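Note that one protein chain is taken out, while the other chains of the complex remain in position.
Just so it is clear, A and B label the chains in written order, and each chain counts residues from 1 on its own.
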Amino acid sequence: MRVLKRAAAAGLVAAALIAGGCAAPSGEGGAGDDTFVVGLSSEYDTLSPVLGFAPDGGSLIYDGLMSRAPDLSLRPALAESAPRVSADGKTVTFRLRQGVRFHDGTPLTSADVKYTYDTLLDEAVASPIRGDFAAIDEVRAPDARTVEFRLRHAYAPFPQRTTLGIVKKDGLKQNIGTGPYRFESWTPGDKIMLSGNADYWGGAPAIDRVVLAFAPDDNVRATRLRAGELDAAVLPPKAAAGFRGERGVTVYDVPSADYRGIMYPLDQPVTGDRAIREAVGLAVDRRAMVDTILAGAGEPAYGPISPRTPWYEPSVERAHDPAAAGRLLDQAGWTLGDDGIRVKDGRRAAFTLMYPAGDSLRKELALAVASDAKKIGIAVEPAGLDWDAIEPRMPKDALIMGYGSPYDPDYVNYEMFHSAFKGQGFFNPGRYDNPKVDELLERGRGSVDEATRKAAYTELQKIVHRDEVWTYLVYLTHVYVIRGAYDGITPGVEAHEHATGGLFRDLHTWKPAG
Amino acid sequence: MRAAAVMAAWRAAFAVPVLVLVSVGMFALAQASPFDPVRQYLGERAAVTSPEVAEEIRRSWGLDRPLPEQYTAWLGNLLRGELGDSRTFHLPVAQVIAERIGWTLLAVGAALVLMLAASLAVGTYAAWRQGSWIDRLIVGGAYANEAAPVFWLGLLVIWVFAVRLDWLPAGGLTDAAAATVEPGDVLRHMVLPVTVLAISQSSWLVLYVRESVIGTLREDFVIGARARGLRERTVVVWHALRSALLPFLTLLGTRTPELVTGAILVETVFSWPGVAGASVRAALAVDFPLLAALTLLGTAAVLLGNLLADVAYTLADPRVRTLGVA
Partner (left out) sequence: MGMPVQARAAAGVLAALALVTVLVPAFAQLDQSLVNLREAGLPPSLAHPFGTDEVGRDVLIRSIYGLRVSFLVGLVAALVSMVIGGLVGLAAGTLGGLADRLLMRVVDGFNALPHLLFGIFIVAMFAPGAVAVVVSVGVTHWTTAARIVRAEVLSLRARPFVEAAISGGSGRLRVARRHLLPHLLPHLLLATVLMVPHAIWHETALSFLGLGLPPHLASLGNMINDGQRSLLTGAWWSSLVPGLFILVPTLAVAVLAQHWRDRLNPRRRSELNL
């Protein structure tokens, strides 16, 4: 009996080791102190820029025609200099940098650029970011170093879009770029390994080996960082708090244009009432949300454009004033009922506020909104749902939504507020329809004159505020914890999606400090 | 020997209808599910995909065909080993399982060995010291352990040994920077999950060993052995082992569902890259191909556990009976 059992146990373990051996990552060994391990919260769906990988740059593997400096200004990357834009704004011409080679040694030509954009625009490819490039009518490569974009209409933010990584011609799935790091291996569910590109046109990176390790669980990233397994990680503010003041560790708080707010279905009886929305906006204690839910890593939000960008219009800010909210509701005819909830024409001031069940930050924001609204007599019922369940309910129920981009005020806002996008998935889900706003959005994107654009977006922010389209709650601060000392870390203002890039977008310029 | 073979054949014959019924049940549930598989497949792209394209995919997947036809097609693919692609891991389901099942077997196997050794030792000791405060502590601990949710136990262990004391890693298979899988590294990461899994499954065995050893101690032949001058400890340990092994094997078979459950929770809490934890990720993402394959795998594991237990029992039974008479 005993022999039988021992043999069985040994066989089990042996089988496990053999099977486990197959799962070992295929990248060659040599992990040591020269490897920089970054802990990320979410894994990429793809590594192809054409299919939506890092369209705003920071991919480390690819370069765009242009790239973005930490201060959000554009600088030429694969382009030799800033593009030439024709007087009517409909032709944008780039001249390519000389002597750039892909990781496999083939030289970069305009054919690669044309291939990248043509593939992206190909309907059969069904790229998720195709809509962002809808302005392109045609891409032409008159000679090996010239790329000419013909646009359907003048589109001021177009150069901003050319941060898209350029792939090798016919190399859609090869993960070969021109960037500072070469792709080595990808163990799905675990990590991506990169190695330094010694021939990088911008100079070889000082950190030679980079591992992007994926760990969706915040606790796992924090403990691995503490154990020294990770050199850097994105962490929620609360988990990062434990690292502040620790020796040998630096915590970077990077401001962002990444907002969270309440999206209201505007054609519903309760949420369609502007007084209700304005009252909620006055009643929510944004400061408390920042201090507690975000552990201080954020700032109150009052509109869709970040105060960290030059486009911001400060007049949309307002004080936390529950008393004013109560007066407002009284005037609007919402009178307090016996159960502490207001009623108007027999209708209770109640609505459902959805949040994605797996997102604890949005859950806590939803609860905080419900608590604040209760105090002024509005019953908000939180509902934690799967995204699949949320989407069909957006025409009926409010939602804690997040978005935001610092790059250009046309980004996100056009799709979020233009009536043409009414009810199209997560674009304008509240069905906001204001011809004046449509006109301002079009003027903003169509004009090449900075002052005209600034005026349009200032006006836009005021109207969106006056119409109480959303109740904006907070802007997040992205928190990074980095072990060891490096020179060259330059925080900028980040966008909603920070998994691609973020603080690590310039990893190739970091140097270990003396 | 013949009896064992008959038993094995009978069990195996029984397994087929169970697996078929489970597959029918899963398929029916998936059909009744409000989630649209095409929408799930498209993911974020669903927002920019035209209805015609979605309809095209629907047709090419045979989703417009009658249900029995769809089921046989699905089962046929399953039998040919075409398990489909997992949306969660961006890999074929077969590959996900192949890469992960070894780690699950390793953790579960190690936990079983640890559980058997520790339970025998603790249970025998408690029986030997029956009625003492340490016996009562062990019995009470076993009851309490059985009542404690394993995921909670796992969190407490992480809190003490990984966060406070910083002795062992809190999760994962290897250090993140490791490019290869080194046995020593894996071993260090294994300690906490394997221990928690072993402890969570050990209560019944500790109590069983204790009771049977107490029973054995009262039997004549033990008293006789003592009288013949054998050292008391040898007597106790030998009979404890013998009396506990058989129930261990048979009960193990019936306890396989609990083992699968424990593996799911422990792998999730400790981010162990096994198949059990993968089922949770698949469930959260409504990843039907992977989840269905893993559910069938879990059912097969339980059936295999029953089979092994029965065979072992039939093989061991006559010998045990003669020993009992002696």
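Quick notes
Convention: contacts are C-beta pairs under 8 Å (C-beta built on N, C-alpha and C of every residue); 3 or more make two chains touch, one makes a residue touch a chain.
All figures in this text were calculated on a predicted structure; none of them were measured in a lab.
Considering B:A30, B:L168 or B:V191, the position touching the chain not shown turns out to be B:A30 (whole complex). Residue B:T261 is the one among B:Q70, B:Q95, B:T261 or B:T314 that touches the chain missing from this view. Counting over the whole complex, chain A has residues 218-219, 222-223, 236, 238-239, 241-242, 285, 288-289, 291-293, 357-358, 360, 363-364, 366-368, 370-371, 374, 380-386, 388-389 touching the chain that is not drawn. In the full complex, chain B contacts the hidden chain through residues 14, 17-18, 21-22, 26, 29-30, 32-35, 143-144, 146-149, 151-152, 155-156, 158-159, 163, 203-204, 207, 211, 254, 256-257, 260-261, 264-265, 268, 276, 279-280, 282-284, 286, 288, 291-292, 294-295, 298-299, 301-303, 306.
Throughout what follows, only the chains that are shown with their structure count from here on.
Between chain A and chain B the centroid-to-centroid distance comes to 39 Å (mean Cα coordinates, whole Å).
Per the touch definition, chain A reaches chain B in the complex via residues 1-2, 4-5, 9, 12-13, 15-25, 27-31, 35, 37, 39, 45, 126, 128, 130-131, 188-191, 193, 211, 213, 215, 217, 219-220, 223-224, 226-227, 229-231, 358, 386, 388-389, 424-427. Against chain A, in their complex, chain B makes its touches with residues 34-35, 39-40, 43-49, 53, 88-91, 98-106, 109-110, 112-113, 116, 158, 162-163, 166, 169-172, 175-181, 186, 241-242, 245-246, 249, 271, 273, 284, 286, 312, 315-316.
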